[in-house]
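Every protein chain except one is present and positioned as in the full complex.
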Amino acid sequence: MQPAVEFRNISKAFGAVQANADVSFAIAKGSIHGVIGENGAGKSTLMSILYGYYNADSGQVLIDGQPQDIRTSHEAIALGIGMVHQHFMLVENMTVLDNVMLGNEGGFKLAAKRGAVEAKLREICDRYRLDVDPLATIHDLSVGAQQRVEILKQIYRSANILILDEPTAVLTAQETASLFEILRLFKEQGKTIILITHKLQEIMEITDEVTVMRAGRVVGAVKTAETSKEQLANMMVGRPIQSELPRAPYNPGAEVLKVSNLQLQDANGVSLLSDIDFTLRAGEVVAIAGVSGNGQSELLEILSGMRLPTSGKVEFVGKDLPYTGRTNADGLPAEFRELGIGHVPEDRLRDGVIKDFSVMQNTVFGYQDKVKNRWGLFDYRKIAQRCAHLMTAFDVRPNNPDLRIGLLSGGNQQKVVIAREVAAKPKLMLVGQPTRGVDIGTIESIHTQLLRLRDEGVAILLSSVELEEVRALADRIIVMSGGRITGILPIDEFDTTRIGLLMGGMHKH
Amino acid sequence: MEDFQLASIIVSTVRNAPVLMFAALAGLFAERSGVVDIGLEGKILASAFASAAVAYATQNPWYGILAGMAVSVALAMVQAFVSITQKGNQLVAGIAINIAMSGLTFVLAQFFFQQGGRTPDLRNARLFDVVLPGTAAVENIPVIGWLYGHLIGGQSVLVYVAFLLLPVVHWVVYHSRFGLRLRACGENPHAADAAGVSVERTRYLAMFVAGVLCSFSGAYLTLVQSGFFLRDMSAGAGYLALTALVFGNWRPLHTVLGCLMFGLFGAIQIQLEGVDLPVVGRLPGSLIQAIPYIVTVVVLAGLMAKSVAPKAIGKPFVKSR
Amino acid sequence: DMAGAKLAIVYDAGGKFDKSFNQSAAEGVARFTKETGVKVFEAQANYDTQAEQVLRALARKKLQLIVSIGFSQTQPVQKIAAEYPNVHFVIIDGNAQGKNVNSVLFKEEEGSYLVGVAAAMASKTKTISFVGGMDIPLIRAFACGYVQGARAINPKVQVLQNMVGTTAAAWNDPAKGGDLARAQFDRGSDVVFAVAGGSGMGTLQMAKEKGKLAIGVDSNQNYLYPGTMLTSMVKRVDNAAYEAFMKARNGQFTSGITYEGLKEGGVDWVLDKDNRMVVTPEMEKRVMSARADIISGKIKVVDYRAANSCPVQ
Partner (left out) sequence: MTKTELPRWATGFVLPILNLMSALLVAGLVIHLLGESPSESLRILIDSAILDPEGLGYTLFYASTFIFAGLAVSIAMQAGLFNIGAEGQMYVGGLGLTWVVLALDAHLPGILVIPLAMIGAAVFGALWAFIPGYLQAKRGSHVVVTTIMFNFIAASLMNFVIVKYLIPEGQQNPASRVFADSAALSLLNKVLPVFGDTPLNISFILAILALVIYGVVVWRSSWGYQLRATGLNAHAAHYAGVKISRTIIVTMLVSGALAGLGAVNSVMGSTHYLSLNFPAGAGFVGIAIALMGRQHPVGIFLSSVLFGALIQGGFDLSLEKPNIPQETFIFIQGLIILFCGAMENFYAPAILKLLNATRTNKGI
């Protein structure tokens, strides 16, 4: 049988970066094909070429055995190709319905078709058990729901070849499970699916075949049934990955953080956080588990000074954090940083870095007042030296301080952020989703750094939707649901089902 | 007497607004597609000149309108080429066009007509006001006569076009395929692109529409309002239109209301000059001139919700991180 | 180029073809050149600094006489004249000091008085109006003379006044000029006096459209809309420029201030074939007698600029 998709000698360069080099492989019709590789290996680029978003410098794409010159997404769509991008491609201020119709309106008058499309969407949602309201506006939807809209779009367009670029990075376990249900259904219908993910577990669970990429090239292709997680990891990173990281015995020190009765309401009086009480001690990692959107982000934002609580008290090394008497949080993060609170924000591109600054400039981001001399000026030589040092210590690739950080892969951007926050020697480190979209090699290195920090006596408050990550790092676990703490348990009591229940809102007894 | 002045204010408002309305709605298309159109001023001026020059040469205002349209569209396409194809800075492109047209219209007018950058009087080549049938019959009936003969009737064709444009634009923007694509390209061009919409094509089309609409603004200035072209006669109308657009949050109805507000305050200001007001007494004329602008600032600062621009506005669509 | 020229004229930002007093001056130059065959070098200065620059460049060429048009050149003329005492300067419409400077000032208030008389007599509603370009003393002087004339006919006559704007654009906004006139007509005015450069063109046109009367300014604008042009208040800048060059040619340059009023023929009203039909014999009689009284000194028209105020509103 003809392969559904075949890449022949695809090469693509961005400036000096060779994103794809002579890539060739085929994807069987009606199969689920995994593509894995480190950050920056060129997976997304390759898929973008297939989808007509980028044009290859050389090489050929064949669809159903026919060479195709796909120059725009329009042409890809016409060939039955659909793509769910790593970053959602949705117009935020439009409804689901309009997003689905966009590019596929079926006539100049929208009204003529709107009703029919809406009915069809409801039917699809029923059939695939997708919980999406076609008339909801995108920016009101949770990340998981937005993901479902992307899928909905593809189903509606009856794409035959579906590309999913890290679809599970932002999903909960349940959401991932139901996504996989749908993918299996697709497969049954004879559709071809290409799945990019950093989670080897998922590869093992659902794919038929896997292609491994490194530095723009294909470095391996195996049948899933004939391989193992360890072997894949080895192929990806070029070395074995430690499954269990070494850590010193749990030996917490003095209390660093004491959160009492913290409340947060939004401008409309809707409660986002209620009755948050917990403590955190030096040398311990407390992980907040929970489905995203249950108040974790807001909690970290309050503790880092980016946002004011409505009421409540936070003691940091014995002193109250200065929330009271303020009308806004302007400049508060700087004060908190000064006190010794480091913060790795969960959305690095929105908060953590300035895309258009160089790596070097980003290594002083947030600490700009610390590196100036008495004239208020920067000593760039010193900053460069420090940056070079950090980049080596945290293995940031490529090791070029003058590169625009936007050009780095997500994992490497994350390493820069962590390096910067660690270098400031905080007493308390707030870490939001540290490994979202990050490859396993990098996850290992980030986890190692965080554990070393813990062992040095830093208190770490981590929020993560990955239970794997929580298990690997935490000493204690806080579960949040609906803006409340539904349970606090020590790591020895880690139990996926119980945590799942707590995450679902089952209150502590 | 009081009523009479109110009538005068209303008529002034209705007659002043079209210049801004055409331009603001033109800007709405451009900006909704993601292209900042600070070049409205230049397009108004250029089409005003072209309309006047051609209307004079042919003694036919309709040819004038066509010429204005051609020139305005040509400029819009230059802007589009720079902003979309060349991915250049859209503000620079717009400002360049404004400056270039301020110079070029003068030079050409001077070259062709030797009247100091002015075209000759159009006289009969102007667009005259439409007199509705039966105006004379109702003329003497109070209120109705005025309403029928001087507000609803007695306006130029272009005034009707301007007001009819509002529902049309509203429909196109919110209820047509083009409008959907337009809004998507201005909000998230990457999403539009991924959905198979050509961002470039949509933006070019939007700029084309902007060029056409903007030309009416220029034509209105010369063919309806003044009857000749004079250097720099757009006198900031393009910038005011842009303000109305921001004021109206890039929505057709609100934008048009913004234009009417400018027209209204202009009209009120005329009536205030030389009148003794309670409390403040007689305001000096030059300060009265500032009233519409002060009101705009106050309204923007106080009453209006924050206006939110289309997210992708001003950014060239580049497929890159 | 300026080779061999001994005489020069510098227009202000309005430019030689402004349909207003620069153009009028240019006509004077043309007449002078035609009659004498002597060339006059022409230049234009768009800002104050440029005025200095061009005056200095000309003065350095040891010209005999430089005529500057417009009050905006007042200070530059004064400054450059002091630097080049051997060159003669004439400033028209401005008052500059210097032993080698002749300032020509018009008594706009006298001409305006006459058209004010005509307007008040022509008005049936006893409401007349005034459209000015920018709120500056010169324009106020026109307005003030106009009101004085009108009130002399009927102390109860109401005079509506509007200015087009506060920037240079105020002289180039015919749409606004027309709109102001329309609002004034709506408020009862039936005669409007437009002193607003290019913007005034809109005013005159609106009067024609609405069938009201309008009064032109600076040059004779009656021909524009015969039938609705009541008259024009002319300001003979052309004569002033012509005479300045003529005197220079004859070696009769005199420094100090020259006032150009009705008596000197510097300002006047116009009665010609284009407005004959709207000017009644009685109107003509009254205007002519006021004219004679001003010339004889029997009527003293107050100049707004003397104390920056007007005795009547």
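Residue numbering begins at 1 within each chain, and the chains themselves are lettered A, B and C in the order written.
We take it that a residue touches a chain if its C-beta (ideal position, glycine included) is under 8 Å from a C-beta of that chain, and two chains touch if they have at least 3 such contacts.
This structure is a prediction, so every number in the text was calculated from the model and none was measured.
Chemist: What are the shown chains that the left-out chain touches?
Modeler: A, B, C
Chemist: Going by the contact rule already stated, which one of C:Ala25, C:Val87, C:Val117 or C:Met134 would touch the omitted chain in the full complex?
Modeler: C:Met134
Chemist: Looking at the full complex, which residue from B:Pro18, B:Gly34, B:Gly117 or B:Gly227 touches the chain that isn't shown here?
Modeler: B:Gly117
Chemist: Which of A:Pro167, A:Gly216, A:Gly352 or A:Gly437 touches the chain that is not shown?
Modeler: Going through A:Pro167, A:Gly216, A:Gly352 or A:Gly437 one by one, A:Gly352 is the residue touching the chain not shown.
Chemist: Among C:Gly94, C:Gly216 or C:Gly266, which residue is in contact with the omitted chain in the full complex?
Modeler: Answering carefully, the residue with contact to the hidden chain is C:Gly94.
Chemist: Taking the full complex into account, find the residue in B:Val131, B:Leu164 or B:Ile294 that is in contact with the omitted chain.
Modeler: In the full complex, the listed residue that touches the missing chain is B:Ile294.
Chemist: Can you name the residues of subunit A that touch the chain not displayed here?
Modeler: 13-16, 304-306, 328-335, 337, 343, 345, 350-357, 361, 364-366, 368-369, 371-372, 375-378, 380
Chemist: Spell out the interface residues on subunit C facing the chain that's missing from view.
Modeler: On the subunit C side, contact with the omitted chain comes from 1-2, 15, 42-44, 46-50, 52-54, 56, 60, 71-72, 74-76, 78, 93-95, 105, 134-138, 165-168, 305-308.
Chemist: In the full complex, which bits of subunit B touch the chain not displayed? Write them out.
Modeler: The list for subunit B reads 78, 82-83, 86-93, 95-104, 106-107, 110-111, 117, 231, 236, 239-240, 242-243, 246-247, 284, 286-287, 289-290, 293-294, 296-297, 300-302, 306-307.
Here, only the chains that are shown with their structure count from here on.
Chemist: Measuring centre to centre with CA averages, how many angstrom lie between subunit A and subunit B?
Modeler: 46
Chemist: With chain centres taken as the means of their Cα atoms, state the distance from subunit B to subunit C in Å.
Modeler: From the centre of subunit B to the centre of subunit C is 34 Å.
Chemist: I'd like the Å distance between the centres of subunit A and subunit C, where a centre is the mean of that chain's Cα atoms.
Modeler: 75
Chemist: For subunit A, what residues touch not just one other chain but two or more?
Modeler: Nothing qualifies.
Chemist: In their complex, what parts of subunit B are in touch with subunit C?
Modeler: Touch residues, subunit B against subunit C: 1, 4-5, 7-9, 11-12, 15-16, 19, 110, 114-118, 121, 221, 225-228, 230-233, 235-236, 266-267, 270-271, 273-274, 284-286, 289-290.
Chemist: Within their complex, state which residues of subunit C touch subunit B.
Modeler: 14-19, 23, 135, 160-163, 165-166, 169, 172-176, 178-180, 182-183, 186-188, 198, 201-202, 205, 224, 313
Chemist: Write out the stretch or stretches of subunit A touching subunit B in their complex.
Modeler: Where subunit A meets subunit B, its residues are 14, 51, 53-54, 72-74, 76-78, 83, 85, 87-94, 98-99, 101-105, 107-111, 153, 355, 406-407.
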